[in-house]
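Before we start, here is the structure in question, set down as structure tokens.
Apart from one protein chain that is not included, each protein chain of the complex appears where it belongs.
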Amino acid sequence: MPVQTPADALRAAGIACEPSDETLGAVVRLEAARIADALEALYAEGYDFLVDLFATDTGERLELTWHVRAFERHEDLYLKATVDYDGEAPSVWSIHPAALYPEREAAELLGMRFPGHPNPKRLLTVDGTEPLLRRSVLLRTAEEARLS
Amino acid sequence: MEPTYAFDYNVIAAFLVGGVSFVAVTLGMSRLLQHRKPGTVKSEIYECGVEPVGPPWVQLKIGYYLYALLFVLFDVETAFLYPWAVTLNALPLYVLGEMVVFLGILALGLAYAWKEGALQWR
Amino acid sequence: MSAPAPIHREGMHQPVAVPCGLRCIPRGVDELATEHLVLNMGPQHPSTHGVLHVLVELDGEEVIAAEASLGYLHRGIEKLAESRRYHQVATLLDRADYISGLHTETAFALAVERLAGIEVPRKASYLRTLMMELNRYASHLVWLGTFGLDAGAMAPFLYIMRDREMLLDIIEAVTGSRMMFNYSRPGGVVADLPAGTEGKIREWLAHADGWLDENDALLGGNEIFRLRMKGTGVIDRTTALAFGMTGGCLRASGVDYDVRRDVPYCVYPELDFEVPLGSTGDNWDRYVVRVGEMRQCLRLIRQLLDGMPEGDHGSKMSRMLKPPAGEAYAAVESPRGELGIHLVSDGGLTPYRMRLRSPAYFNLAVVDEALAGGLLADAIVTLGSLDIVLGEIDR
Partner (left out) sequence: MALDRIAGEHSLLFIRSEQLFDLARSNSLFYLSYGIACCAIEGLMSAGGPRFDYDRFGIFHRGSPRQTDVMIVAGTVNKKMAPVLRRLYDQMPEPKWVIAMGACASSGGPFREYPNVVLGVDQIVPVDIWVPGCPPRPESMQFAFMELQKKIRDKTRERLDARADAR
């Protein structure tokens, strides 16, 4: 069976995606809602190790990055999807239990939701803290930080 | 001064007074010299700096109780062994037999507990 | 602060709300249902290696369920990095994983170099690798010492701290600090080895083997220690991979993966070293794998000292570094596992987003599985064997 590129595998599974090759490596952008099926299809392709999952605030939308790795071939793949603020992306913990903590952290620090997560409590901050990693949340100014 | 009748009681009284006064002095001094500031949070249960969760009065495994019971049993047994062992050479020989019988009965109890699995932990 | 909700499993016998002193006879003495005690192994606990809060549900002494609650040391290292220049971020990263800071610094430097296409002189790579191995050994010493403390062995901790102090003197002579190094930056390292450092390292190496055998014999040779380690805190291969564990914990479960050999960086391709492997993934395997790693560390340091080239150590590191817009990921084998920096740059003076993929964060996620089923004393030993550092977990 010829070595399928991950993008072909995803298209075979009927998921619209457009691969690109950046300094980062193999990147596939796709629809946030389809991430669970995408990871399942890739799991069959051998991408069985979730290295990391995090979100970035790109100014107008939140960009989520799933960093998966085919363990035997040491190949990394980055799945990217954008979600609007306070949006949601399906939880992938059933495929990769490693995503349990990062999803709670991303939900809490960037203000979004992962429906299907078994334990959607806050991970790092006290209840009522605003999403701190958003660009809109500013750091303390020098005066505030000087022993207010 | 051969010990008169009252002497023995004086000894006991001295011991009694010595004991009570020792306890009274130490507790009294500490009560006298301590910085005493009782506070509401201070009297709460210390559990790693967080409020305790759930009631502490829970029904524990019965195994702990059995272990404690067996310990008390054999602790008292050794308590009986000491005076016997100390005065053994001054006593006639049949006392040795009595002690063997006493130990045998207790060994029987231990064997029964062992068979019933009281010592088995998991 | 509201206490986290206690874990109530469906089958759990509801704890009877009984006023103190008044005992109610549990229903059906012969059935003798036992109730579960929910306990906080909380932020302030001698053996949680920092401020980890584990909520443990106990049936007598046996742990039924455990849930970790983090965030007691969340200092926003990723957010602060977004307002720091590229050569200033190292100060934050030393404080993330404060036992092996050099690994975090070098991972960030590698990520920036990959993004900006900076070529690092060979001497700088050699110095980075040497300092990382020294730092790895110091970090494993801290792990070995506190692991002994968790199992109740007070004496080895003091011997190990003596070895560590001698090693820290060497690291301090080279980098200028015992813990916050600021040594490895994008483009190279800050300073070359001061005169006489090689002699000091060789003198320390002469003792190091003997001390390691002594400490290993003190802990690993102890029969009680072995009995407590074997078969407790078992994390099998599939659980380890599923929870994204890396480093010593993963190798103890039998998965042969080491970033230094599989995704080589710096000068590791030129060095030869073995990667010790465990089989069952219990506490004993984690112990054996890490002590094996310490021996390999000493071998590596000797090879690095012998092969140290001459040349510029990358002193020209510009303050106005502006890597082109784009993303890069660089991973390093830190003493705890694969430590990766995912750097997003928008071409400005400061990184747009920096994600620290911290190994202890994923190694800890398995705590709910690994602690359940064992005794409470084994839970503490398992936590110690995972070698977690709360600075990099809470970031």
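Letters A, B and C mark the chains as written, and numbering starts fresh at 1 in each.
Simple rule for what comes next: a residue touches a chain if its C-beta (ideal position, glycine included) is under 8 Å from a C-beta of that chain, and two chains touch if they have at least 3 such contacts.
No experiment lies behind these values; they were computed from the predicted model shown.
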{"item": "Chains still shown that are in contact with the chain withheld from the display", "value": "A, B, C"}
{"item": "Selected residue (touches chain absent from view) among C:118, C:153, C:179 or C:321", "value": "C:179"}
{"item": "Touching residue (missing chain; options C:91, C:197, C:239 or C:350)", "value": "C:91"}
{"item": "Interface with the unshown chain - residue positions in chain B", "value": "31-37, 39, 41-42, 44, 46, 49-50"}
{"item": "For chain A, residues in touch with the removed chain", "value": "124-126, 129, 132, 137, 139-140, 145, 147-148"}
{"item": "On chain C, residues whose C-beta touches the chain left out of the figure", "value": "1, 42-46, 50-51, 71-77, 79-80, 83, 91-92, 95, 98-99, 142, 158, 161-162, 164-165, 168, 178-180, 390-391"}
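We take it that only the chains that are shown with their structure count from here on.
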{"item": "Arrangement of touching chains [line / ring / star / complete / other]", "value": "line"}
{"item": "Mean-CA-position distance for chain C and chain B (Å)", "value": "46"}
{"item": "Whole-Å gap between the CA centroids of chain A and chain C", "value": "24"}
{"item": "Separation of mean Cα positions, chain B and chain A [Å, integer]", "value": "61"}
{"item": "Interface hub residues of chain B, defined as touching at least two other chains", "value": "none"}
{"item": "Residue numbers on chain C that touch chain A, as the complex places them", "value": "1-2, 4-5, 67, 70-71, 74, 76, 78-80, 83, 114-115, 241-244, 255, 257, 262-263, 326-329, 338, 340, 342, 344, 352-353, 355, 357, 361-362, 364-365, 394-395"}
{"item": "Chain C contact footprint on chain A (complex, rising order)", "value": "22-25, 48-52, 54, 56-57, 65, 67, 71, 74, 76, 78, 96-98, 100-101, 119, 121-127, 132-133, 139"}
{"item": "Residue ranges of chain C in contact with chain B within the complex", "value": "1, 3-4, 6, 15-18, 20, 23, 26, 32-45, 53, 55, 59-61"}
